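Only a single protein chain was left out; the remaining protein chains are all shown in position.
Coming up: chain A.
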Amino acid sequence: MVATNQKSEVVFKDVAKGAYSKKLHTVILKDCSLNVEAGKLTVLIGPSGCGKTTVINLIAGYERPDHGEVLMDGQPVSGPNWERLVVFQETALFPWLTCYENVMFGPTARKSISREEAHRETMMLLNKVGLSEFRDKYPVQLSGGMQRRAELARALINKPKVMLMDEPFRGLDAMTRKLMQEYYLRLFEETGCTNLFVTSELEEAIILADKLLVMTNKPSKVRKAIDVDLPRPRDWSIATSERYREIKAEALELLHAEAIKGSVASGKTEIDLKAGFEKLKTARG
């Protein structure tokens, strides 16, 4: 089966990152320290626009921190590399390659294993994610859920040391999303590879996570790390457990506090909401 040989950890030490343009300078991350533990599934959750994707980009090596350090197994991250594989928002399957060719892309590019071996592993992975019948289809011919599964296969074949999931199930309908979450859980529980999963959905976060990192508004850092000590293997039935509800209540409170802070800081959301509410009341007479 898909066994990852090495389990790596990623550490952020006082990372700061800004975005600079002619008109606007924003500090996205400030004093951000976090720890993605080896062999664990860490979920990063926070209000929208709080710089979750920036964390992914920094770990992947697409961007460099302006201050502080991003370390993988003690070594600073220097650039994009197969060791830290990103599964993108929506999907980034190459539309010009078939399902099979997409999965073969990594091994072919790196020439890490022989063609026969790559073929064998690709077929095995496609089988595992239920796409062997669709191996010669182009991504546009696949449904949203199939595309995400193909993308998981494309990442897993490289046996990355860290998997970076950037809201990978965004845009899927509710039912498919639930199925994909359980699917992903099975894969994670099987490989035990270090995973960082970014999401803005609390329920998704809790059911997946070993550890939940709740982020603050911009400039962002980790407000609190919550240990999700729910038993594995998991599925959606744990959503009824007492512990699940406790964790959810705790995280919700934190997120809510951040959301209110955010709307006060931007100075209009709350007021607009109130004004709208007043209007509605008067209209009803």
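General remarks:
Please note the rule applied: a contact is a pair of C-beta atoms (placed from the backbone, for glycine too) under 8 Å apart; a residue touches a chain by one contact, two chains touch by 3 or more; residues count from 1.
What we mean here is this: contacts and distances are computed from a predicted model.
As stated in its UniProt record, the chain not included in the shown complex is "ABC transporter permease", which appears among "Multicomponent Na+:H+ antiporter subunit C", "ABC transporter permease", "Ni/Fe hydrogenase subunit alpha" or "4Fe-4S dicluster domain-containing protein".
In the complete assembly, the contact with the undisplayed chain comes from A:Arg110, out of A:Arg64, A:Arg110 or A:Arg186. Interface note: of A:Leu24, A:Val140 or A:Ala174, the residue touching the hidden chain in the full complex is A:Val140. The residue touching the chain not shown here, chosen from A:Leu29, A:Val86, A:Leu172 or A:Val228, is A:Val86. Residues 60-62, 80-82, 84-86, 88-89, 92, 94-97, 105-106, 109-110, 112, 137-141, 154, 158 of chain A touch the missing chain (whole complex, contact as defined above).
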